[in-house]
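Of the protein chains in this complex, one is absent; all others appear in place.
For reference, chains read A, B, C, D and E in written order, and residue numbers begin at 1 within each chain.
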């Protein structure tokens, strides 16, 4: 599925394999992992392909791991049974918030994949047990002293503090990553950012519900 | 730009850099190169990312080189002046003919890039001199004894002979690559394939003209 | 310098080069970066060397980037002038909290390096302006429902929530990274963790002051 | 065996392994593959070793794949049975036409390897069924407007069109690869090149027969 | 264990795995191997990490192989049984003779590992049969015309001849590697170096005996 947030467009797909990697065989548990990448011209200036450079950069690694962790948080791996799901998030166009858009979109792709497995009677548990929570993510930041939701690229560069927040549909936190890009931040600022982020995630959860219902 | 041929969808972009690689500096000549890649889920079964495997496969290398050669054939590098253009062809969905779709689409992206350089007065020669020819490409094959244009994946697998042909808008050949995938082919069969391919390329050249006019 | 926190021992060194990487030359700004690594037998079970595997894993990348960002937060790169400092954090023995121990130790190594540059009159600004803040880091987590400071390996594995917090000596936040390893966490739990972490960092800041004074 | 065409010298060897790669086990089919490489000083100017650069270049990949495809065209993999043959073509000295010399020489090495397997009674079918065709290859080109057979390096550089043609001993085509290195080519020129190439391949087929008879 | 020779400090550890690599299974023989590495700041000037460069340098390879060979010389692999021992020698601080210090220290770590296996009743033979010899190593050289034992870094750079000698506790040779770094050496000089080295190794053997007794 293609996710669009402002000028950011991410292609999120879920690929199912029956069976799990060797080190997990016989555990009765499934496996969910994610790979994130940017097309070379997703940004305004072309960046080199990681395949050409022969190695994956630190930023790509970090985001792939974040997406994987976030999505595993909404899956009951026991109920999934010994099935593997790879989530691919390929950024076609980037204008800020590519990692949070990837998580939000990957959730929908994952849900579809689990439904497909359910239809094939390949799950160990019931589908609603496998997907017992929804997850969505937003980027928030402090720009010119004000907390702001969904930073585009220009705002992101200008942000004093930059935070990615992953929440469940019930308003709990899955992951909180805040960085003082240009300076530091007080507890009060942190609290304000968390408030904005929680609300933003709840709105996305609602949008996800609608998308899956249609 | 997004090119679609049947079930094949390729994102073709051209990125311009003023200046040329070090080994070409001071030559007065420009440089055009291409990179081809497939998203992991472009095909029906997910394939591993080349960035994760840490190296580019032989097939990818071969196709990138073919696209680069074909596009250089339609550019006067002297008239381009010391500018570099990278053509990225990323296959979002693959159903046969991804390399020929890439060439056909990359031509349009390249044309746009040269026009942009012309508007900035950055070309050494006139734009119509830089792009003195158009190029387009088709795949043809012999399936069940019959020459066929634009093979989709199922036909491609069944083909006894598989040929990629790159032509100019004037009907000349830029590149001819024919392979007896399953067996060999006679001169008569080769001639029939070349006839079908030439006609197919002329139709694409017409479509390119219309796309660029609009 | 060798940092010890419980069973964790990290060798932190700072290496100074006059001059900066090419892409930064002439900017008047310095550069601070970090590399983190574990000896193969730092953990109880031997892990393969990343040099032998031929690539750096995602976790190593992620931690190196975190250390670098955290340390840059306490340095005024303009006052540092065009000098480069590489912080090497090599874990000799790991028993939880290796990344936070690395940050806390790297601060002291960095301070020493800046003093050395000051003694050589190689700084653009005054040393107290270069190092205008201190940074220290702790790991906190929720184990069996209780917020806990400085998790050792066994606690880390058992933790429901795991959080790394980097603070300045003034109590501001530089970086907050919280993950629901096994489940999710509420806002109330997050607040409790931040309280514990802030206090822990202040204690470390005091210890750093003493270490540097002696 | 050492193949010499003008100033080009290629060492072609065939290595037989009983059994096939894992993904082919139990299929009853054999496997033939090829690897092409140039010694660093095969050309007039030394080129870096691909082992030192840590990766195989696009040109090497492309030629290895071409040799493999061409040689598989003359082998009945079912009659070969579950045996693997690797053809190594190492260019000791290069003066144009290294890929076509490799194919022509590899055919003889392959024939010897199949005879050796036949002598050990390790073939599934009869040797004449395994090697049911011969293959040979030539390079042709248009230099100064004239079609030319077997281009040496100087001619190759000067060629307007460059074509590699692989034929069977019966005059059928296995592979046709033509490129307008410097410009494009008409259908009439293509036809003239194919005529020259077919004749050249037939002569080589005759030479191969003699070599194998002695 | 941490070995110190002058300003050289090497951390030597032995890691035991029951079982052997696949290619050795069922042979009844054990396996001993070694990996040597230097921390980036072990030397006075920081050197790049091999993990970051993505490959192991020739010098590291060479020393790892030397340590492995030397240690295998003191082990009866049959009596060890199908157990694998990896010796890691990580140089924390380097002031000459890091490879010989590594061998001398790795012997003690290996002895401990074998004792541990003996205590678990996991050896095929008796421990004194497994470790039927001791090994130790010294570096010797000719500096300003004089044979010298245990060269520190400054002497090593100044040495006309540089030799590493590995001996058993009985005074036999395991490995002799002499290089005329700056010039060549006569048979008489070689003899003098061997005399000095043999004595040095005997002293180390005595020190090892004492260390293991305590």
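One rule holds in what follows: a residue touches a chain if its C-beta (ideal position, glycine included) is under 8 Å from a C-beta of that chain, and two chains touch if they have at least 3 such contacts.
Keep in mind the model is a prediction, meaning the values are calculated, not measured.
Colleague: With touch defined as in the header, list the contact partners of the absent chain among those displayed.
Modeller: Hidden chain, whole complex, touched shown chains: D, E.
Colleague: Of D:25, D:46 or D:126, which residue touches the hidden chain?
Modeller: D:46
Colleague: Of the residues E:13, E:51 or E:64, which one touches the chain left out of the display?
Modeller: E:64
Colleague: Can you work out which residue in E:45, E:186 or E:214 touches the chain that's missing from view?
Modeller: E:186
Colleague: May I ask you to list the residues on chain D that touch the chain which is not drawn?
Modeller: Touch set of chain D with respect to the missing chain: 11, 13, 15, 17, 35, 37, 39-41, 46, 49-52, 54-56, 60, 86, 88, 90, 92.
Colleague: Identify the residues of chain E touching the omitted chain, counting contacts across the whole complex.
Modeller: On the chain E side, contact with the omitted chain comes from 55-59, 61-62, 64-65, 69, 73, 133, 163, 168, 171-180, 183-187, 190, 194, 198.
By our rule, only the chains that are shown with their structure count from here on.
Colleague: May I ask you to list the chain groups that still touch, directly or through other chains, once chain B is left out?
Modeller: Once chain B drops out of the picture, we get A, C, E | D.
Colleague: Which one, C-E, A-C or A-B, has the same contacts as B-D for more than half of its contact pairs?
Modeller: A-C
Colleague: Between chain D and chain E, what's the gap in Å when you average each chain's C-alpha atoms?
Modeller: 49
Colleague: Would you pick out the residues of chain A that each touch at least 2 other chains?
Modeller: Chain A, residues with two or more chain partners: 54-56.
Colleague: What graph shape do the protein chains here make by touch: line, ring, star, complete or other?
Modeller: Its topology is that of a line.
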